[in-house]
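All protein chains but one are shown in place.
After this line comes chain A, so read on.
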Amino acid sequence: MFKKFSKEDVHSRSKVKSSIQRTLKAKLVSQYPQLESVIDELIPKKSQIELIKCEDKIQLYAVDGEILFFQKFDELIPSLRLVHKFPEAYPTVQVDRGAIKFVLSGANIMCPGLTSPGAKLPVSPGFEKDSIVIINAENKENALAVGKLLMSTDEISSINKGHGVELIHHLGDPLWNFSVE
C-alpha cells in the first residue's frame, strides 16, 4: 500500500472535529477491544487529531505530528509506531528469521514462513480471513509489519502454500519514514 508514498501524495490536511474524534476513538476501541484501557493515553481527550487525505483514498490520522493510524476503506489500521506502544491489543502472527529480510523489503508473507518451527500462529479458532494482523518475528520484541490475512489462520496451517498475509505497512517503508512537520 505504501510502496511509493511521499509528500506529493498528500492532498489535504485538516483538523478533525472533536465529535468525530470521539466516534473515531470509539471505532478504534470496537475494532481492538483491548485498547479500551489505554485509549485515553494514546489519544488524550484534549489532543487534536489531524486528518491527512492522500492519493488513492488513503487517509492518515496523526496526533502531534505522529501518524497513529490510517484507513483505506472502512477499517482502521494502526501504524507501527502505535503498535509498538501497545502490542498486546492486536491479533499477532510470527514469522521465522529467514523471512524477516523479505518482509522488510515489502514482500507478502508466504505460508511456509508462518508455519515453520520459528514461527507462531494462534491456536484455533485463530483469525478470520481479511482481518488485520501485526507481524512479529522470531526472537524479536517488536513488530515489524502490519498486514491483512489472505486466508484464515487455520487455512494457512492446512494449505501451507502461497501468499498468507498481504503486507500493508512495514518497518522502513515510506509511511514509516513519513513525517508530518
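Following the convention adopted for this analysis, a residue touches a chain if its C-beta (ideal position, glycine included) is under 8 Å from a C-beta of that chain, and two chains touch if they have at least 3 such contacts; residues count from 1.
Quick note on the criterion: contacts and distances are computed from a predicted model.
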Hidden subunit of the complex - UniProt protein name among "UDP-N-acetylglucosamine transferase subunit ALG13", "AP-3 complex subunit beta", "RNA polymerase II transcription factor B subunit 2" or "Translation machinery-associated protein 22": "Translation machinery-associated protein 22"
Among A:Val93, A:Leu144 or A:Ile168, residue touching the chain not depicted: A:Leu144
Contact residue for the chain not shown (choose from A:Lys4, A:Lys17, A:Lys85 or A:Lys129): A:Lys85
Where the missing chain touches chain A, by residue: 34, 37-38, 41-42, 81, 84-88, 96-98, 100-101, 104, 116-118, 138-142, 144, 171-172, 176-177
